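Working notes for the structure below.
One chain of protein is taken out of this complex; the other chains stay put.
Labels for the chains are A and B, by order of writing; each one numbers its residues from 1.
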Amino acid sequence: MATAAESNRVHVKSQKMIKPQSQFVLGLRRFARNRLALVGAIILFIIVFVTVFAPLFTHYSPNAANIMDTDAPPSPQHIFGTDDSGYDNLTRLLYGGRVDLTIAFVAAFMTMFLGTTYGAISGYVGGWVDSLMMRFVDVMLNFPFIPFIITLEAITNTANEWVLIAVVGFTAWPGAARFMRGVFLQLREQDYVIGARTIGARSSRLIFRHMLPNSLSVLVVLVSFSVAGFVGLNAGLSLIGLGLPINVASWGGLLAEHSNYLALRTEPYAWIPPAAMIVLTILSVNFMGDGLRDAFDPQARV
Amino acid sequence: MKKRTTLMSAAAVVSLSALLAGCSGGIGADAAARHDSIPNGGTMVQTFPTTFGTNLIPFMDASAYTATAVGYSFDSILQFNRNAVLEGDLVDKWSYSPDRTTIYFWLNPKARWSNGLYVTSKDVELGVDWLASKSYNTTYQGEYGYLVANIKGVPASGYLPDGQTPSGFKILGPREFSISMNQPDAAVLPSQWSGITPLPWYVLGNLPMSQWKSSAFNKMPNIGSGPYIMKGLVPGQSITQVANPYYVFGKPHIETNIWKVVSADVVTGQLASGQVTIAGIQAKDYKKMVALPNISVDVTPSNGFSYLGWRLNNSVYGKEFSNVKFRQAVEYAIDRNALVQAIDKGFGKPENGPLPPINGWYNPALNGTYAYSPAMANKLLDEAGFKIVNGWRTTPGGRPFAPTITISSGDTQIAVEANFLKQYLNAVHINVKISAPINFNTILNELDNDANGKQNIQGFFLAWSLSTDPDPRGLWRSTDNLNLTTIDWSNKKDPAIVENDKLIHLQHTAAAFDYSYRKNILDQWQVLLNQQLPENFLTMDDGLTAYNKSLHGVVFSPYGLLHPYEWYLTPSN
Partner (left out) sequence: MTAYIVRRLLGLIPTLFIITIIGFIMMHLMPGNAFQALLFNPKIKNGASLLKNLQDQNGLNLSWPQQYVNWIGQMAHGNLGNSFEYNQPVSQLIGEYLPNTLELALAAEIIILIAGIPLGVFQASKVNGKFDISTSFFAIFLFSVPGFIFALFLMFIFSFMLNWLPSIGTVTPGVSWSGDLGDRLSHLILPALSLSLPAIAGYSRLTRGNTLSVIVQDYVRTARAKGLRQNKVLFRHVLRNSIIPIVTQFGFDIGGLFSGAVLIEEIFTWPGMGELSVNAVLNRDYPLILATLMIFAVAVLIGNLIADLFLAAADPRIRYS
């Protein structure tokens, strides 16, 4: 009997010590259990690691055109050969990742930021303000993405990645705004919001303290899918001649440079790595996004 | 063709129909027998890298590709053979008057339109009227109006009211006519009048020229005087032509000629699979194309060169660019041999003056000038006062010196080469930047409208594609519009420019009818330009043409692919 009482006491003690886990942490745990998502996260981490620490893996500079050694096939000095300007392909692959990833992430964040702010205000305020704001978003959504981007490029003459990011952010925010507005509309009707309002909480407090954190999970998923969408964007634009100038290394530029018949057939070492990097990045981000969505909102899983 | 974007100069334009060379004189029995044993029929496919314009009356459209296709349908009165010697085309005999101010022409009795009607002097007159007309020169693109500008009776404005014939053009008979000029001019025939193209009077003669653009004949000319007549057109995709049974040099062997729009990325694939018969390729593709079993590749020097131009009247840096030491330093700073190796893979030569090495009038004394020497470049820049501050040179007045070089889009090789140029100039501490690629026509537009130097363009990297005759008029005189709008080498106080104008004048006067005299003058002129470097001459890039082994008879020349009516296809297995 004594043992039973002891074990009871122990039991009670350990119960007291368990903290309630927040939604967030629970979500993370669910995420960790999703194998595909984990694999995606690991791959993404590796990719980001090699691009950020590129100097560790290659001693060539991505900007030193070597006129003496152009179009060389793979050799011990150049594992992936060199391109038209004598740049080492491996170097351009690693440093180029920085550019594509920067464009993808920054543009995604910018889009989310603009879109969420707009959508939150619209969804929260409601009424005719909401209708008007959404009207504008609807109109903007009528312009297809890529034609709009290239039109803006014609006006701004993109010469570097920041202009491109600005252009992308400017074109893509309506989609995010519409989505987030829907989320906020939903959240507005939640009990805790109504409750908070009843006791007189200010709007800004409501938005920032209550609604935004709860929309975070949706936001994170949306960001991940946006990133996936934007990674290929630079590549696509380079392919039609509207990407970054050639002295800026990027996966898109590498792919575009080698997308003619002869390069496709005879220089697989030149185009397969950037294509693989693009696809791998998009895949891993998509898996992570899928995993995040399942983790934070299990009911969404069908 | 190597897709180097080319700038068509006024006088120095490739007169495309004048490119088609022919057999001179009659066909002997031997040649006739050979001609008969050659297989007839078949279809060949040639390419354009991008879309073309759809105005098919000669000289109407601004697109160079349209001009090429139209050139196959409408011949000019004379043409050049592979050695740049003038020969007969629709005209087979011509002679000068004793005072050299008039040339008499006789049309080839075999010259006919594709429906059998004979080509007459009235057709030639219509062709001249068209080029001299107000409609052509003001409403339409007017680029080839210069071909008739030197005919007596054409006013200084360069045009006459529609339909009015210049007084210098006289019809002497159904097949005879004469053209007169004001002063004896040795170059006007090869560089201008040879390109005059007869137009069918019975179709267009009674239609006002202002309505030609919207006419059915402009959309699809159903007759022509060239080897291939227009048959069909799919906008943005292809032009189809069929052999002209009444062609002046005999019906072409190949029955159908198709021009397809094929982008640079896929043209090599299309060549390999046989869907395209003949097309230009880039130097770096040479090795791989030559290795294909069904492909041959021809390498021919081209009659043109690439250059780095500077707006000498630019409001920001014009004064600095105008200093000849600056331009000479730039020439020393760039290793042109290395450029030929890297960009042309050895298929090319460094360019030293205004005429390319292949040109018969080229002065070999220019070879080897400005050998790569950063030391010389630095020395010249120091002498000119471009001091180095914080690693970059400033202007002699102390301002930061950071010129921008404008490049054209459309060919990735241009950006690659510009990148190398930047590195070379950076190595001598000139802080040069390369612009984002701009469309070629936009560059031309900006240059054309920059009389006060206020446009954005400072330096620019372009190329010339020259005409067969070396006559520098139209491009290099200080009064020439193209000079003013390209580099603006027109400062009359500069003795070099005075000398330039004088030499250019001498090379076309009456005395220049003597070959050695003209050669001497042109040699001096080339040396002058090599010393003065109004623009920095870079490289002459060979033209590489890949073609299917079943295609025979093509004459490759620096002036284009000649004799399309002699080409034939052997059946491929």
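The rule we apply is simple: contacts are C-beta pairs under 8 Å (C-beta built on N, C-alpha and C of every residue); 3 or more make two chains touch, one makes a residue touch a chain.
For clarity, every value in this text was computed on a predicted model and none was experimentally measured.
Touching the missing chain, out of A:Met133, A:Val167 or A:Ala228, is residue A:Ala228.
Of the options B:Val266, B:Met376 or B:Val527, the residue whose C-beta touches the omitted chain is B:Val266.
When the omitted chain is restored, the residue from A:Phe136, A:Trp162 or A:Phe208 that touches it is A:Phe136. Taking the whole complex into account, subunit B touches the unshown chain at residues 43, 45, 50-51, 53-55, 61-62, 141, 232, 234-240, 256, 258, 260-263, 265-266, 269-270, 272-273, 275, 409-410, 438-439, 441-442, 445-446, 448-452, 454-455, 481, 484. The missing chain lies against subunit A, touching residues 135-136, 138-148, 150-151, 153-155, 228, 232, 235-236, 239-242, 259, 261, 264-265, 275, 278-279, 282-283, 286-287, 290, 302.
The working rule: only the chains that are shown with their structure count from here on.
The geometric centre of subunit A is 50 Å away from that of subunit B, both derived from CA atoms. Subunit B makes touch with subunit A in their complex at residues 264-270, 272, 284-285, 288-289, 335, 338-339, 341-342, 345, 409-410, 412-413, 415-416, 419-420, 423, 434-437.
Interface of subunit A with subunit B (complex): residues 65, 67-68, 70-71, 84-86, 157-159, 241, 245-247, 257, 259-262, 265-266.
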